[in-house]
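Dumping the structure here so I can ask a few things about it.
Here the complex is missing a single protein chain, while all its other protein chains stay put.
Lettered A, B and C in written order, each chain numbered from 1.
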Amino acid sequence: MSDDGAVGEERPVLSVRNLVKHFPITEGVLRREVGRVRAVDGISFDVYPGETLGLVGESGCGKSTAALSLLRLEEPTDGEVSYRGESVTDYDSGELKAFRREAQMIFQDPTSSFDPRMPVGQSVAEPLLVHGMADRRRRRGIVENLLERVGLSASDYDRYPHEFSGGQKQRIAIARALVVNPDLVVADEPVSALDVSVQAEILGLLEDVQDEFGLSILFISHDMAVVREVCDRVAVMYLGEIVETGPTVDIFEEPQHPYTRALLASVPSIDPRRRGEGVELSGDVPSPSNPPAGCRFHTRCPEIIQPEGYDFDQQNWRAVMDLRVRLEQGTLDLDAAREFAVAEGEATDPEAVTREELARAVRDEFSIPPELTDHRAERVLQDALSSLVDGEADAARDLLADEFETICEREHPDLRDTEAGHPAACHLHREAVEADAVRSQTPED
Amino acid sequence: MATESGDPERFEDVDWDELGGLAVPRRTLAFVASLVAYALLLGYDYLLVAEDQPTIPVAGWNVTAVDWLFLLTLLAIVFYGVVPLVVNRRLTVHYWHQFRKNRAAVVSLVYLLVIFVVGTVGTAFIEPPQLDTLAAYQPPVYSSVPADVPVSCAGEVVDGRCQGTWAHPFGTTGQGKDILKMVVFGMEVSMQVGLIATFITIVLATAVGTTAAYLGGYVDEVLMRYVDIQLTFPTFFLYLLLVYLFGGSLFLLILIFGLTGWGAIARLVRSEALQRSEEEFVRAAKGAGASTPYVIWRHLVPNVSNTVITAATLLIPSLILAEAALSFLGLGDPTVPSWGRVIADGRGDLSSAWWISTIPGFFLFFTILAFNFLGDALRDALDPRQEGGE
Amino acid sequence: MSGNDSATPDAARDATSDATLDATDREGRNPLLSVRDLRVRFRTEEGVVRAVDGVSFDVYPGETVCLVGESGSGKTVTGEAITRLVKSPPGEIEGEVVFDGQNLSDLSEKQLRKIRGGRIGHIFQNPQNALNPVYTVGWQVAEAVRLHTDASRKEARERAIDLLDQVGIPEAAARYGDYPHEFSGGQKQRVVVAQALAANPDLLIADEPTTALDVTIQAQILRLLADLREEFGMAVLLVTHDLSVVAEVADRVVVVYAGKVMESGDVYNIFEDPAHPYTRALLDCLPGRGGETRGIPGRLPDPTNPPDGCRFHPRCPHALPECREGAQPPLYEVADDHEVSCVYYDGSHDPTAITGEASSRPSFPDGGGGGGVSDRANVRPDDSREDEDDE
Partner (left out) sequence: MYWYVARRLAWAFVATFIILTITFLLLEVTPDAQAAQLQFQAAQGGGSAEAAREAYETRRGLDAPLWERYSNYMINVFTLEWGWSDTRSQPVVEAILDAYPYSLMYGIPAVLISTVVGIAIGLYSATHQYTLADYAGTFVAFFGISIPNFWFGIILLLVFAVELGWVPVLFDPNVPVFSVANAKQLVLPVFVLTTAAIASEMRYARAEALEYVNAEFVKTAKAKGADGRRILTRHILRPALVPLSTILVGDLLGLILTTSYLVEVVFGIPGLGRLSLDAILNQDTALVLGTTFIPVLIAVIGNLLQDLAYTILDPRIDYGDR
C-alpha cells in the first residue's frame, strides 16, 4: 500500500477529534439513566489520502462503535469528525446523504451483511437507487460490470446471499461499498469470519481496489498479523481510548505502551521454534460502564509503576496490585477464601481456619509470595492482611491505597510523544521523557 | 443509456449530480392504481347506489360491506403475495423446494385452493340453499335411514329405509336445506372470516411491530404496553363480550377479530424486527444513505414477512374455528350459513339424522387441519434460521 | 513445552500385549489413541455428506496433536466421532478407534459413557453455549465430578472448587454459585476446561478452544492447556483451523482437507518442510509469512460429491493427470514421522516441483530439517489401506 512517507504532507481525508460515544443504561418505564457504557471515550486520529489506518484492540474496546459513530451510523455523543475539512457532525440530512457516497463501510459478518430476501445484485445496486438512479437497466449494467471486476460473474446479479460462500459474499460487500465510488472505506473486521486461505484473497482484493481508486481505508481488526500485513499506520485502542498510535513498523518493532506490547506478545508466533515467548496478560477487559480510574489499563498492566519508596519484584507488585483492585471493587469474599483453604486441605472446616491460614489463603489466591523482599512493604501488607482477616476490609483497602499508591491509578495519561517517535499514553514515558530531559539538561548546567 | 457506446457503464463514470430521480417500483404504482379504482367503485356503491339495489345490476350482485373488504384483501394478496412469487422466481423455487418436502402440506394446499375457489367463485353460480320442509332430513347418497325420518323420501325406499340420492349428495337439514350447498356457502363464510380478519391483523401487526422496533423509546413502550393489555384479555371472551355488546353480524365479527387479535403477532414482528434491524444489512442500507421509511419498507418488512406469513397461516384456522364456535353457540350472524350454525342445528337430531352435524364438521375439521399443516410447512420452509444453510 | 518426550505414568497402564495395536513408537510406547480409517457420513436431503472419509492418525501419551483444516474439512466431526458424540442418526460412523488398547467402536453406550468425560475430556469451540445457562458453573463442574467418581455432594463441591481454582478462576469458592452469564468468555472457557478435567482424563479433545476468544485471552487459554498438560501428563488432541495456534502448541500435526488426511507429521516438519501442495498453500496464506500466493483459488469440493483422485486436485497448481482419477493417494513417508498423501512422493515423480529448492523456507532462518527434535519413526504397516475401498 502507500508509502509511509506520504503521510503528513497532505491534508487528512478524515479527521477525528475527541470522538465520544456513550450508551446510556436506562431503567424502568421512565427510562431513567442509571449509568452509561463508555464505548468510545475521546479518541482522535487522522486518515490520509490513500493510506490504510488500522484500528486495533480486543473485542469490547470500542473500535466498531468508533467506526459507526464517525460515519454517523450511530450519533456520536460528543466530539468532532471532519471529512475533507467539513464537519460531518454538523451535516444536515441532505449533506449526510451526500457524505454517504464518499464514505462506505464493509462489515464483519458476511452472512448478516446481506438482506437474505434480496438478490445480491439488488443489494449492490441499492446505493445507486438510494442516490437517485431511477433507471433500473442502468443500475443493472453498472453492477454487473462491477461484480465482474471483483471476481464474480454478471449472472450472479440475480442470485441470493445463501447461494454464496463467505469469501464471495465479502467480495460482493466490497462491490457494494465501491459502487458509489467513495474516497473512504471503513472496513470492520472484513476477514475475521473467513478461513485463512480466503482471508488472503479478500485482503488482496482490498489492496487492489485501494491501488486502483486511491481509497483511504480505516481498517478495524483484532488480528495483529492481518494488521501488520495491510496497514500503513496503526492506532491501538483499549477501553474506549487510543493508547498508542504510529506507523505500523514502529508499532510492531518498538511498541511503547505496555498494552501494545502485551497484545503483540499474545499473538502466537507462526514459528514453532519460538513458542511461549509471549507475556501473558492477566484477567479480562474491565466493563466499559465503569472503567478504572487513572490509566484504564492499570488493573491488568504487567509494567504498572511501583509506589514511591518501595522496591518490589515487578511480578509481586502486580500481584499485590491485583489484591488492591479486588479490594477496591469490594468483591473479595473471605468466606470463600476459608472454603478454599478447606478445599486445599489446610483445614477441615471453614470455621476452623485460623487467621494465619486465612491470610495465607488470600496470598495464595493472588499468588503473592509468603514474604515480600522489601521488608517495609511486607510489613504494610501484613498489617493490611490482618485487618482483612479481622473483617475490616475497608481498613485494609485504605491502608494499601495510602501506602502503595501508584501514579497509574491516580492520573490519566495523555498521548504523548515517546523516544520511539510515535505517541503513546503511558506514565512510563512521562518519566522516561522527563528523565531524558533532565539527563540532557544536566551537562549544560 | 448504459450501453450507448457498447461498453458497459462503470460505476466510476457516474455523474452523481445529474441524478436525483425518485424511483418508485412498478408494483407499488400498479397497486396504488388499483386502490384508486377500488376507492372509486366503493364510493359509487355507497353514494350512488341505493342500499337495497344490486351494485352490479347485470349480475344482480349486491356487494356487501364484507364483500368489499374481501375484494380489498384479495387485491392485497395478489399484489403482495402472488406478484412477488412470480417476480422473484429464484426465491420462489428455493422456497418451493423446501415446502415440497412436506407432502401433507402440499395436499393441504391443493385442498385449500379448491375450498377457496369453490367458496369464492362457486357461490356466484349456485343458488343459496332454500327452505323446503318437504325435502327435510334426506340422507346423503349411498346411505339410508328409516323411512319415517324424512318427511318424504326423495329417493327410493328399500326395506323401509330411505336411500340417499344425488339430488342431495350430502343430505338435507331439518328445514330441507341442501347440505352440499350449505357447505359451499359455509366455505365462503370461513374464507371471508379467515382471510379478511387475518389481512387486517397482518397490516396492523406489521405496522405496529416494525414501528415499535425501529423507533424504540416511548413509542415502543406505549405500543407494547397496549399489546400487553390486549393480550391479557382472553381472546374468546373478548369476542363474547363484544359480540354481546355489538351484535353478531358477520361484518362486525370480522372487524372484531381483525382489530383485537393482532397483539401476539405484533409482538413477534417486533422481536423479529429488532433482531433484523441489528443486522449489518440494515446498517449497510443506512450507510448507503437510505431513509428510515425505505429501510423499514424494503428491508424490515420483507424480512419479517416470513414470520408474519407463518403466524398468519396459523391464525386463519383459529379465526375460522372461533367464528364456527360463536355460530355454534348461536352468537354468530344468523343470516349467513356458517358451518358452526349447521352443526348446532343438527345437534337435536343427532340420533336420527347424524349427517347434519357431522358433514359440515368434517369440512371444518379438514380446513383447519389443512391450514395448520400449511402453516407448519411454511414455518419450516421459511425459517430464517435455515436460510443461511448451504 | 517439550512435552512430547515426557514419560507419563499412564503410558504403561493396562496396555495389554494382545490389544489391537498397529503402531508403536521407537521407544516401544503404544499410542494412546489410534484412529484408523474413520468415516462419518450424514444422510441429508442433498445427498450423503461424507464429512470424514477415511482418516487415520495416532496420539501418543502426553503429546499434543493438532488436527488442522479449514471449515468444512471434517476436523470437528473427526474429534466428535472418537467418542461417538456425533448424533446418529443422521450421522453414521465407521472405522476403528482404539483408545488405550480398547476398541471404542465395540463398546456399548454405557461403557462409552465411562470413557466420555472420564478418560477422554472434551472442550468445544464456543464457551458461550457450552455451559447450561440455568445451572451454576459450580454445579456443572461438580456434576462432571460426580458422574465419574462416587464422591459425595460435599466432596464433589470441594473438588469442583479445586478444579476451578486450577484453571485460574479467581476466588473459585465465591464464584462456585455464579451462573454462566456472569462470566466472561475467557472465564467460561476455563470453566469448560475444568469440567473436562474433572476425572483426570488421559486425553483431552479440544475443538477450536480459542477461536471465539480475543488474542490476549487466547494466549491465556493456550498457556493454561499447556500447563495442565504438563501437570496431568495428559495427551491433547487439538482441533483447529488456526496455524498460529498449531505452531504454538503442537507436537505433531495432521492436516485434513475435505474429509481426508493430506499430510501428517512432526510440527517442525510441517512448518519447515511442508510437503503437500495444500499445506504449502495454507502456510503461504498466513499473514506475515511473506507468502506470494493470494489465497487458494477455487472452493472446497461438494461434500456430497467429492472429486475423484486427490481431493485437492481441482485447486492444486501442481496437479497431474493421475491426480484426477482413482482414490486419494496413500500416505507416503517423506521423512521421519512425516507422511504425505500426494503422488509426487510415490518415488516416480520429482517432489522438488512442489517444494522448490530442497527444504529452505525463507521465513525461518534457523529452521533446518526435522533433525534432532523428532525422534519418532512411523511403522505403520497398513497405511495403504486407505485407498482400497473408496467407493
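The definition used in the following text is that a contact is a pair of C-beta atoms (placed from the backbone, for glycine too) under 8 Å apart; a residue touches a chain by one contact, two chains touch by 3 or more.
These numbers come from a predicted model, not from an experiment.
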Among C:31, C:62, C:118 or C:209, the residue in touch with the chain that has been omitted: C:118
Selected from B:16, B:38, B:95 or B:354 as touching the chain missing from the view: B:354
Identified contact with the non-displayed chain, of C:71, C:105 or C:126: C:126
Residue numbers in chain B that touch the chain omitted from display: 228-229, 232-237, 240-242, 244-246, 317, 321, 324-325, 328-331, 340, 343, 347, 350-351, 354, 357-358, 361, 364-365, 368-369, 372-373, 376
Absent-chain interface as seen on chain C, which is shown: 80, 83, 85, 87, 89, 110, 113-118, 121-122, 124-126, 129-135, 143-144, 147-148, 179, 181, 192, 195-196, 198
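Everything below uses one rule, namely that only the chains that are shown with their structure count from here on.
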Overall pattern in which the protein chains touch one another (line/ring/star/complete/other): line
Rounded Å distance, chain A centre to chain C centre (Cα mean): 32
Distance between chain centroids, defined by C-alpha means - chain B, chain C (Å): 55
Centroid distance [mean C-alpha coordinates] between chain B and chain A, Å: 53
For chain C, residues contacting two or more additional chains: none
Sequence positions of chain B contacting 2 or more other chains: none
Residues on chain C engaged by chain A in the complex (per definition of touch): 1, 70-71, 158-159, 161-162, 165, 170-176, 184, 186-187, 214-220, 222-223, 226, 241-250, 267-268, 271, 281-282, 284-289, 291, 293-296, 299, 363-364, 366-367
Residues of chain A defined as touching chain C within the complex: 58-59, 165, 167, 195-204, 222-226, 228-229, 262-263, 265-273, 275-276, 278, 280-282, 284-285, 326, 331-333, 335-340, 342-344, 365
Chain A - residues contacting chain B, complex: 29, 31, 68, 71, 73, 96-97, 100-101, 104-105, 107-109, 111-119, 123, 126-138, 140-142, 144-146, 158-162, 165, 173, 176, 178-181, 213
